[in-house]
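This is the structure, below, for whatever I ask next.
A single protein chain has been omitted from the complex, and every remaining protein chain is retained in its original position.
Per-chain residue numbering starts at 1, and chain names A, B and C are given in the order in which the chains are listed.
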Amino acid sequence: MDILFFVFGIPLLGSVILAFTGHKNFAPEINVAFSLGTFIAACALTVQVISMGPVFAWNRAFFIDPLNVFIVTLTAFVGLTTALFSRPYMRVERDHGKMTPRRLRLYHSMYQSFSFTMLLALTTNNMGILWVAMEAATLTTVLLVSVYRTAASLEAAWKYFILCGVGIAQALFGTVLLYMAAEKVVGPEGGALIWTNLDAVKAQLDPTIITLAFAFLFIGYGTKVGLVPLHNWLPDAHAEGPTPVSAILSGLLLNVALYAILRCKVLTDGALANALTGNLMMGFGLLSVVVAAFFLSRQKDVKRMFAYSSIEHMGLITFAFGMGGPIATFAGLLHMTVHSLVKSAIFFVVGHAAQKAGTQIMEEIRGLVKVNPMVGWGLMLGSLAILGMPPFGVFASEFLILTTAMREHPWATPLLLLALGVAFASVLSRVLPMVFGETSVKPLFHPPAVIPVFIHLGLALLLGLYIPTYLETWYRQAARMIGG
Amino acid sequence: MSGIASQLINLFAAMLLLLAFAMISQRRVLSLIYLFTLQGATLAAATAVVGYATHQPHLYISASITLVLKVFLIPWLLHRVIDRLNVRWDVETLINIPTTMLIGILLVILAFYLALPVSQLSSSIARGTLGIALACMLLSFMMMITRSKAVPQVIGFLSMENGLFFAATAATYGMPMVVELGIALDVLVGILILGVFMFQIREQFDSLDIRHLEKLKED
Amino acid sequence: MNALFDCTHLNGVLAVAVAWLVIGVAGVCAMRRVELVPRILLPAGSVFGVALFAIAAHALFAPAEAAVLPIGLPGLPFHFRLDGLSAFFLMVIGGAAAGVSAFAAGYLRKVEGEMPPGLVGLQYHVFLASMVLVVLADDAYAFMVMWETMALSSFFLVIVNHRIEENRRAGYLYLLIAHIGAIGILLCFGVLQANTGDYTFANMRVQEHTPFWASMAFLLALFGFGAKAGLLPLHVWLPEAHPAAPSPVSALMSGVMLKTAIYGFLRITFDLLHVHLWWWGLLLLGIGLITGLFGIVFAAVQVDMKRLLAYSSIENIGLIFAAIGLSVLFSSFGMTPMAALALTAALYHVVIHAFFKSLLFVSTGAVLHATSQRSLGKLGGLIRYMPWVAWICLIGVLTSAGLPPLSGFVSEWLLLQGFLFTPELPSSFLNMLIPISAALVALIAALAGYTMVKFFGIIFLGQPREEQLAHVHDAGRWERAGMIWLACGCVLLGLLPAQFIQFIDPVTRQLTGAGLGSTVAANGWLLIPVAAERASYGPIIFLAGVAASFALAFLLVRKLYHGRLRRSAPWDCGFPWLTPRMQDTAEGFGQPIRQIFESLFRVERQLPTPFDAQPRYRVSIGDHFWYWLYLPVAHVTERMARLIGLMQQGRISVYLLYSFVTLIALLVWVTR
Partner (left out) sequence: MNPLGVISQLLAIIVALALAPLLTGWVNQWRAWLQNKSAPSLLQQYRMLHKLFNKDSVVAVHASPFFRIAPYIIFGCMTLACAIIPMLSTDLPLASAADAIALVGLFALARVFISLAAMDVGTAFGNLGARREMLIGFLAEPALLMVLFTAALISNSTSLTSIVDTLGGRELAIFPSLAFAGVAFTMVSLAENARVPVDNPATHLELTMIHEALILEYSGRHLALVEWAASLKLFAYSCIGLALFIPWGMADAQAPVALLLALPVLILKLAVGGVLLAVLETVSAKMRIFRVPEFLCTAFLLAVIAMLVHILLGA
C-alpha cells in the first residue's frame, strides 16, 4: 500500500463520483479537491523518489524513476491549476447555456479519468499498458472535445478519434514487434514488455526488429505528439473543445506522448549502434517547427493559433531530444516543463478573453487591458514568454538548444532562425491589438481566475532565472536516463 | 500434427488477406459488415488453432474475446446503427475500385518485403503469416482512406485492429493477458463512442457522409 | 571574485541597478498616486545616475572585478564583471541617465498615454537597470537575458500611447527586429562557446577559432548588434520607434541603448575574438559609411523633428561603426597605435553622441510638451518664448553639427586623423579605398551641419508659424536642470579632450593593447594624438581666440563708434501682406538635398492640376529598403504560408493519407 496507489486512485475515484455529481453546483469544487489530492500524492511520491531513488510497485508493474516522476508532478500540477481555472470558466459556460447538466457530468468525470489515464501511462512499467493508457486517454479527450455537441466540435472530435486511433494502432504494432524482439531475449513469460527488463537487456535486442518497431512506435506516438505531418487533428481539437481541455491537451497529453517516444528511444538507442532515432527526431522536429511557424502566420482563431504554437514547441523539444547530449536533453526537459506551464496559462487567459468577447476570432477581441488589465497583461506576458522572451524559462531552454545546435548541427540553425522569426512576427502582430488599443466589450459577471495564470507565469519566470538544486539534479538524472 | 496446424494457420491467414481485399472491393455497407464478421471469425479460429498447436491456454481466452467482441458484439452494434440511421445503401469510394486493388497488391508486396527479415527471427510456428498480418493492416488503412462515409471508415479501423491482433498471435503467440484485456476494453469503449458519435453526426448533418466534416481547415 | 556586500566598484554598480529596480517597483506599489513618480522617484533615479557615473569613472582605473550571482541556469550562474570597457560604457549610461531622468521628472508631470505613471516609471527604471546589467554581464546567458529585458522594457515604453495604431506598429516592428537580432547574437555565442558547453566569456576568450568560425561569429555579431544599433538595412525600426516613445525614453533609446549595441559589438570583436581579418574592417567601414550617409540624407528631408533626430542617430551610429572598422583594419595589420587612435575616435563619439542626442531629444520633448506639436511645419520662433530650451538646445545642435570648439568636432577630428595614417597600410588596394571613405566622412559631417541648421532654425528661429505658439511656456526647473547637465557634457567634452582621453586610454589598452593616454598627457591643453608636428588641436585656445576677437570687436565698436539700435519691421520686399506662414518650410529647406540625392529616396508627389478646386501639393519621402527588402520578404513569407496552408484543407481522408505515406516512407527508409 503506497503513495502510488493514491496517485491514480484518487482521480479514478473522482471520475466515478463526478459521474453522478458532476452537474451539481459544487461539482467544480469537488473537481478541484480531487485534483488537489492527486497533486499532493504526486508531491509525496516525488519526495519519496528523490529520497530513495527509483521505486517499483506491485511486482514491477509500476516503476517511478526521475524521468517520469517529474512529468507526473507536472501533470498533477497542471491538472490542479486547470481545475481551478475551469471553475469560473464552466460557470460562465453554464450560464451561457452551452453546458447542460448532462454535459457537465460528462465533462467533470472525463476530466478526472483523463488525468487518471495520463498518470497511468506515466507510471506504468509495461509498454503494453502504456499503449492501453494512451488509447484510453484518446477516448476520454475525444469525449471532452466533443462536449459542446456543436457541428464544429463533433467534426474536430471525429477527426481526432480517427487520426489518433489509426496512429495509436501503428504504435500497437510497434509494441508487438518490440515484444517479439524482447521475448527471444527475456523468454516468453517473465514480462517481456516490462520496460526495466527491456532496458536491462536492450543491447541484445535484435536490430532489424527494433528498427521496424521504432518506426511504428514513432509514427504512432508521434501522431499524438502532433509532429508534422501527423498533426492535423491537433489544431481542430484545441480550437473546438472547451478551453480547459485545450489547456490540458497542450499541457499534458503532448508531453506524455513524447514521454512514450522517449522510453522507446532509450531502448532503440541501446539496441542500435547508429543515430537512427536521433536523426528521425531531429528531422521531424525541425519539420514541425518550420511548418507550424508558417501556419501560425495565417490564423484567425486565437485558440487555433496557440495550438499551432504547441506544435512548434513540441517540434523544438523533439529536435532537442534528437540532438541528444547532456545540454540538449536537459534543455528539452526544461522546455517540456515551461511549455506546458506557459501554454496552459495562455489558454486560461485566452479562455476568459474569448468568453468576454463572445468569440474566438482575433479581429473581434480588442483592448483587453482596458476591460480587465490582469487578463490583458496575462496574455501579453504569456505570449512573450511562449515566444522565447527572457527572463522566462522558455528562453532558457531555447538558448541552450540554439547554442548547442549552432556548433553541432549548423545546417539546422538557419531553419530555426527562420521559424522562430516567423512565429514571433505572427503571434506578436496578433496579440498586440488584442491586448492594447480600443475596445467596447463589457467585463464578465464571474471574476476570472487569474491566480493560476500568474502562478504558472511566475514558475516559468523562476525557471528562467533560478532552477532549484533538487530540480536540477532531478533534470540531470532524467537527462542521463534518456541518454544525454 | 503441428504440420496440419501450421497449414491451417496459413490457410486462415490467406483467408484474412482475401477478406481484406474483398472489403476494399466491397461497395455495400451491409456486406462490409458481413465481411468484417467473417474476418473476426477467421481471426478467432486462427488464434484458437495457434493456441491448440502450441498449448498456450491464454490464447483460447483471447480467441474467445475476439469471438465475442468482433463476431457478435460489434457487428450487432453496427447493424443497429445502420438500421437506426438507415444508411444501408451503397458506398461510393473516393478512388475507383480497380486502382485501389492495384495499390493494394503493391502494399502486400511491400508488407511481405518488410516482414521477411523479421519473420526469419520469429520462433512462432505462424511466422510466415506476419507479413500477411501487416498486409491486412495496411490494406484496411487504405480502405479508411478511400471511404467517404463514416460507417465504412469505422469498419476499416476495426479490421485494422484485427490485423494487429493477428500479428500479435502470429508473431508472439499473443500479448500478455493484461495487455490483451486492456486492448479489448479500449476497442469496446472506442466502438461505443463511435456509435454515439454517428448518431450525433447524423443529427447534426443529417447524413453520415464525412465529406460534411470538412469545415475546419486553413482557408 | 569578490563576496557580495563588501565595498567594491562592482557592488556599487550593482547597488545602483538594484536601486533603480526598487524605485521602479515603488512606483508600481503606489500606482494611484500620480505625483509620486515625477516628484520623488525620478529625481532619486537621476541622483543614482550621477552616482553610477562617478563609480564607473573611478572603476576605469581599477583592476577588473568579477562577481557571481547565485541565480541563472544550473551550472551557469549569472557572472558579472567590471572591466575597463564596461566601466566606460557605464559612465555613458550613468551620465546620460542622470540628465534624462532629471528632465523626465519635469516632463512626466503630465500623464503620458494610457499607462499609469507607476507602470511607466517601472518600465523606465527596469530599462535603465537592464542596460547597466547588459554592460556588466560576463556570460552569454546573463547577457542575453538582460539584453532582451532591455528590449522588452523599451518596447513597452514605446507603446505607452497604445491607443494610436501606428505606435503599436512601431513597437511591433521594433521588438520584432530586436528579437531577430537577439537570436543572431545568441547564435554568435553558440559559435563562440565552441562545443565546450561553457558559456562564460572567460571560456570564450580562450577558445581558438578557425577563420571560418571566427568570421561566422563576427558576421552574426554584426547582424545582431547591427539590428539593435540601426545599421543598414536593419534601421527601419529606428525612425518609427523614436517618435512614438515619450521624449525622455527616445533620449535614452537613442543616446544610450544604441551604445549598448556598440558595447556588445566591441566586446565580441575585440575582447572575445582575438583574430581580426582585414576584410572585416573593410566591411564595417563600408556599411558604417553608407549607413551614415543614408541616415543624414534622410534626416535632412524629414519634417517631423523626432524622426529627424532618429535618422541623425542612424548617421552617428554609422560613423561610429566606420571608426571601429578602421580600427579593426589597423589591428588586422598589427598597427596597434593607429588602431587605438581609431578606436578612441569611436569611443569619444559614443560618449558625445550619448550627451548631445539625449539633449536634443529632451529639447524636442520640451517643445512637444509646450506646443504638443511634432511637425516642424507648425513650429517656429520659439527662441523668444522658451529661451532656456532654445539656447541650451543650440549647444546640442552645434555639437551635433560637429563644429569646433564643441565636442562633436573632436571625435570627427580624431577619425580624420585616423584616416590620414591609412597610406601606411601594406595593401595598396586599401590605400585606394581609404581616401574615398575620408571624403565620405567629410561629406557626412557637412550634411550634419545642414540638417542641424534646418532643425534649429525651423523650430526656434523665424516667426511662429501658428498663432497658439505665441503663448507657450518655457521648460520647468527639473527639465532645465537635466538639459544643463547634458549641455555641460557637450561643452566640457569639447574643451577638455586631452583630459577626457585619459578615460578612454584604459579601454583602448584593454582592447588593442595601445592607447593615446601617455602621448596626449605629455602636452597638457593641446590635443596631440601622435606628434606635435603631425597634428594638434587646442579647443580652449581656439575658443579663447574667437572669444577674444569677439570681445575686442564688441568693445572697440562701442568705444570708437556707438551702440545705437533702432527696431523696425523687416523689409517686406514691397509686398505688405507677408504672413509667418510664408516663411520657408521644412520641406523647402530639405528640397535641395531631395534634388541632389533623388535616387536615394522613394518620392511620391501629388501635384495639383490647374482645375483643382482647392489645389494641394503633397510629397512623401519613402525608404527604398522598405520596398526592396522588407515588403518582398513579407510577401514571400505570406506566399509560403499560403502554400503550406494548402496542406490542411479539412478532408480526413487526406489526413489519413499523410500518415499512411509517412508510415510507408519511414518503413522504406529505415529498412533501406
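Following the convention adopted for this analysis, a residue touches a chain if its C-beta (ideal position, glycine included) is under 8 Å from a C-beta of that chain, and two chains touch if they have at least 3 such contacts.
Only a predicted model underlies this, so the values are computations on that prediction, with no experimental measurement involved.
In the entire assembly, the chain absent from the figure touches the shown chains C. Residue C:Q583 is the one among C:T291, C:S407 or C:Q583 that touches the chain missing from this view. Contact with the chain that does not appear here is found for just one residue of C:A51, C:L69, C:L416 or C:M640, C:L416. Touch with the chain omitted from the figure is made, among C:Q468, C:S549 or C:Q606, by C:S549.
Taking the complete complex into account, C:G449 is the one of C:G197, C:G449 or C:G645 that touches the chain left out. Interface residues of subunit C facing the missing partner chain: 380-381, 383-384, 398, 401-404, 409, 412-413, 416-417, 420, 423, 431-432, 435-436, 438-439, 442-443, 445-447, 449-450, 452-454, 456-458, 461-463, 526, 532-539, 541-542, 545-550, 553-554, 557, 560-562, 564-573, 578, 580, 582-584, 588-589, 591-592, 595-596.
Please note the rule applied: only the chains that are shown with their structure count from here on.
Taking the mean of each chain's C-alpha atoms as its centre, the chain lying closest to the overall protein C-alpha centroid is A. Interface comparison, A-B versus B-C: the pair with the greater number of contacting C-beta pairs is A-B.
Shared interface positions of subunit C, defined as residues touching 2 or more other chains, are 645, 647-648, 652, 656, 663, 667, 671.
Counting partner chains per residue, subunit A shows two or more touched chains at residues 158-159, 162, 166, 208, 212, 235, 295, 298. The part of subunit C that touches subunit B in the complex is made up of residues 645-653, 656-657, 660, 663-664, 667-668, 671.
In the complex of the two chains, the subunit B residues touching subunit A come out as 114, 117-118, 121-123, 134, 137, 141, 144, 150, 153, 157, 160-161, 164, 167-168, 171-173, 175-176, 178-179, 182-183, 185-186, 189-190, 193-194, 197, 200-201, 204-205, 210, 212-216, 218. The touching residues of subunit A, when paired with subunit C in their complex, are 158-159, 162-163, 166-167, 170, 208, 211-212, 214-216, 218-219, 223, 229-230, 232-233, 235, 276, 280, 291, 294-295, 297-298, 326-327, 369-370, 384, 387, 389-391, 395-396, 399-400, 402-408, 413, 417, 420-422, 424-425, 428-429, 432-433, 436-438, 464-467, 469, 472, 475-476.
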